[in-house]
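Would you mind keeping the following structure in view while I ask a few things?
Yeah, one chain of the complex is gone here, protein chain that is, but the others are all in their spots.
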Amino acid sequence: MNRTPVLEARDLRVRRGGTEVLAINSFTLHENETVALIGPNGAGKSSLMLTLAGLLEPASGQLLFRNEPLPTGSAATGYRRRIAMVFQEPLLFDTTVFGNVAAGLKIRGIPPGEIRDRVDATLRRFRIAHLAQRSARKLSGGEAQRTSLARAFATRPEVIILDEPFAALDPPTRQLLTDDLEQVLREWRTAAILSTHDQGEALRLADRMMVMNNGAIVQSGPPSEVMNRPATEFVAAFVGMENIFSGTTTTTVGGLLSLEIAGTHLEFMGDGVPGENVVFCIRPEHVTVSVGTPESHTSARNVFPGRIVRIVPLGLYQKLYLECGFTLVAAVTNQSLQELQLAPGSPVFASFKATAVHLFRSG
Amino acid sequence: MEVLFQGIREALRLLLTFDKEVLSITLLSLKVSGLATLISVGVGMGGGTAVALTEFPGKRLLVSVVNTGMGLPPVVVGLFVTVMLWRNGPLGQWEILYTPTAMVIAQTVIAAPIVMGITIAAIQNLPPNLKLQILSLGASRPQMLLLLVREARLPLLAAVMAGFGGVISEVGASIMVGGNIKGYTRVLTTATVMESGKGNFDTAIALGIILLTLCFGINYLLTVVQQRERPR
Partner (left out) sequence: MTTTRFRFLFTFFFLLLLLSPAISPARAASKNLILATTTSTQDSGLLDLLIPLFEKESGLMVKTIAVGSGQAMKMGEKGEADVLLVHSPDAEKKFMTGEFGINRRLVMHNDFILVGPTTDPAKIRGMKQSTVAFKQIAATGALFLSRGDNSGTHAKEKGLWNGAGINPEGQKWYQQTGLGMGQTLNVAAEKKGYTLADRGTYLAMKKSLGMEILVEGEPLLLNIYHVIEVNPLKWPKVNGAGARAFAEFMISKKVQDLIGKFGAEKYGAPLFFPDAGKKPETLGL
């Protein structure tokens, strides 16, 4: 991957309505890269995107586009002509689909003939060529968002900023659009920033994932790292690490830490010294459930007897809440649930590998 | 009833024979109210768009004032404009009382808040992110304003119609600041009042019918434009 930075922010502070909404120490978007921003509502995703799009003036800090400071005021128009932004609502103009996709090019004063060619190509790329002459008011949600995407991409932006572009769509439509967007991003090698509530979408599209909370980026890294090695308890909870415990380490032998929680002894991989306060977490899908005692030569070091308290069906799999002296959440497939004949009250053994545990020091 | 038919007959006669006086009265009505509307569109749409798009202390108060202004009684406007324009009034040196210019001023005072009020509502009704979307498409500020106004064009055309309809049919202010001077400031409404005062009800009804036809014609034209705006 090309590591040339396209868009950078340093010590960025943004205020809206008198309160500070963004405090970004460092943000970088590289050439050809797709960055996904995730975080709860109000975390500052939209503010960050508007600021990066030159639509929100920062109170302080540095914004660089290809190593040049972002122009402000009326000079910002030139910058905005090199990027594009798509919002959650399609925000289409009251004209035809063609007219909408042509809008950005018209604004740039491109000759009509060239506009026609470029719009036609973009419409085909987003598979809405057949809608060209249709009124934007008579489109389905998916068609409208495709038009909005096409309008943004028609200008061939160097950076595309997508603020929850698919949030308002139903899952099948969203799936199709995500596919097409992924292809266009790969093909046209456009650097992109995408905010989303859908972690699946983020995993699909993103080369890097950033978790935001309270106006700050709390973790940034490859999606697998963020999902499996959350840097803080907040990130852990946000990316779906449902088993989060805190405790004090007792012994440390050969990179293996021991820890006691509610009278139960746990072991996991990690560096540390005895007497340290730590937080550790395990994804539910990394917890194994068995009816009898697991074979003695299992590699799982942590085996706990317990009882099923509750079963929550979640489509392809089911979530089990286990009482083992402490509450542990495990994810099992529907098939396993049937084979093991699990029901609330069933006695089971829960186990996980020492390597499945992710640990961080609690602040 | 008979007087009504006489009036309709008289109206047709006046229209078909291109009665010189009626023609000049009609043209003056169009001219004065058209110009007042045009100025109101400039002031009201410009100001309304600016108010709708910017945040400043006292905005609510200003919008309330504008909305109140939408219902200004024409006679009150006429009275204030007359007092201002008196020879010995604050603007006396302009020497424009009892002129078409004074009528244009009074009618602008009546129409501008109407156009402005509807403009503010129309622009504020647009999606809040539309402005940002347009800017992010690379629009300069003037381009953005143009695109926003274009998006709100249907209610804005309604604003033009409301403004024009309000002033062409208004009589109180026109008679006060214009004086209903024959061949100079006599417009359809003031002539109608005068003719009915003289007991010439057929002529008065004829003038009324011409006024109605004119209003209908202009509004029909604008409605056609408005409806043809919609793409398939």
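Note that the chains take the letters A and B in the order they are written out, and that residue 1 is the start of every chain.
What we mean here is this: contacts are C-beta pairs under 8 Å (C-beta built on N, C-alpha and C of every residue); 3 or more make two chains touch, one makes a residue touch a chain.
Keep in mind the model is a prediction, meaning the values are calculated, not measured.
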- Note on the structure: Touching the unshown chain, chain B contributes residues 3, 27-28, 30-32, 34-35, 37-38, 86-88, 92, 94-101, 104, 150, 153, 157, 160, 179-182, 184-185, 194, 196-201, 221-222, 225, 228-229
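Convention: only the chains that are shown with their structure count from here on.
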- So how far apart, in whole Å, are chain A and chain B when each is placed at the average of its C-alpha atoms? 55
- Query: Where on chain A is chain B touching in the complex?
  - Reply: 50, 53, 55, 74, 77, 80-81, 83-85, 87, 89, 91, 93-96, 99, 103-104, 107-108, 133-135, 151-152, 155, 161
- Touching residues on chain B, where the partner in the complex is chain A: 127, 129-130, 132-133, 135-141, 143, 147, 150-151, 229-232
